[in-house]
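The complex appears here minus one protein chain, its other protein chains still in place.
So, subunit A:
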Amino acid sequence: MRTSSTMPPESVASALPPARRRPDLGQLAREYGIVVALIVIVVALSFMNPYFLTVRNISNIFLQISINGFLATGMTFVMLAGGIDLSVGSVLAAGGIVAAGLVSGDHAYAPWVGILAGLGTGALLGAVNGGLVAYLRVPAFVATLGMLSTARGITEVYSGGMPIPDLADGFVELGQGRLFGITIPVWIYLACIVVAVVITRNTRFGRYVYAVGGNARSAVTSGINTKLVIFTTFVLSGLLAGLAGMILTARTTSGLPQAGIGYELDAIAAVVIGGTSLSGGVGTMVGSLLGALIIGVINNGLDLMGISSFYQHIIKGVIIVGAVLFDANARREQR
């Protein structure tokens, strides 16, 4: 990590409580619980609908969760460090529309220019969030609520409120293309999860994220540059939102100024269902992946059965609260 030069030596981090460093029994139980919940839902759905367990549908599900998955991955970094990022849906739209503007029409730039600009837009907006939260001490809820509105406005100004069609073929491939029969967004998502797992488990930065979220004061006393850690988590969240925005744009073949409205809620839901604590310090990337999968499977399954979206909203709400209730109970038992 680029933060390592300012970080204290390894010995300090290892002096932190072990529970912050590797998953303890309670955490394993929680993760296991999510897996069981997922299996139960999958088995139930496959009995209820003959199309559910088809190869086509399973690959659909992975494609469908990838966008929320990117956002949830970024959100996990932020929430592990004790923050929250309400702006991801708007940052997604900004990253997508900037990329679309550059790769559209007769004077289109090469796809990689659009991709870099989309990622850069996301990271830049994330950096503004991070700067406000870490260095100017604006509460994360307020700073990112502001960005939720600002980034949406930037998107609308940039596009004039109109969709941007006619994207270069090379760019559209990012959303539509296939490699070994699996769509590109799924590959990118899998790669992103692997990198995120490695960062949280095997790097110093990852351990610092847990330490800052677990107990910011003792992290400071241990000599961790907590501000830089918090700042970096927001940059990562913005970067991944920008990536999600471009993939959504490529997938829908059009830059959409109204894309991503309300996506922050699904991302937070995935992270929370995945067992990450809202107060920071506890949780895993794999948990968030499973959380995103549960939401994706439920959306897909209820759609397949033709359940009205009005009921879907109720069911999703019940499951989110159920997961958090379970999480709170498990933690109480642990004590």
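Here is the rule we use: a residue touches a chain if its C-beta (ideal position, glycine included) is under 8 Å from a C-beta of that chain, and two chains touch if they have at least 3 such contacts; residues count from 1.
Convention: contacts and distances are computed from a predicted model.
Within the choices "Substrate-binding domain-containing protein", "Succinate dehydrogenase / fumarate reductase cytochrome b subunit", "Nitrile hydratase subunit alpha" or "NADH-quinone oxidoreductase subunit K", the name that UniProt assigns to the complex's undisplayed chain is "Substrate-binding domain-containing protein".
Annotation: of A:G105, A:P139 or A:P165, A:P165 touches the absent chain (contact as defined above). Shown as candidates are A:L45, A:L102 or A:I154; the residue that touches the absent chain is A:L45.
What subunit A contributes to its contact with the hidden chain is residues 33, 36-37, 40-41, 44-45, 48-49, 51, 54, 56-57, 60, 63-64, 67, 156, 159, 161-163, 165-166, 176, 248, 251-254, 256-259, 261-262, 299-311, 315, 318-319, 322-323, 325-326, 330.
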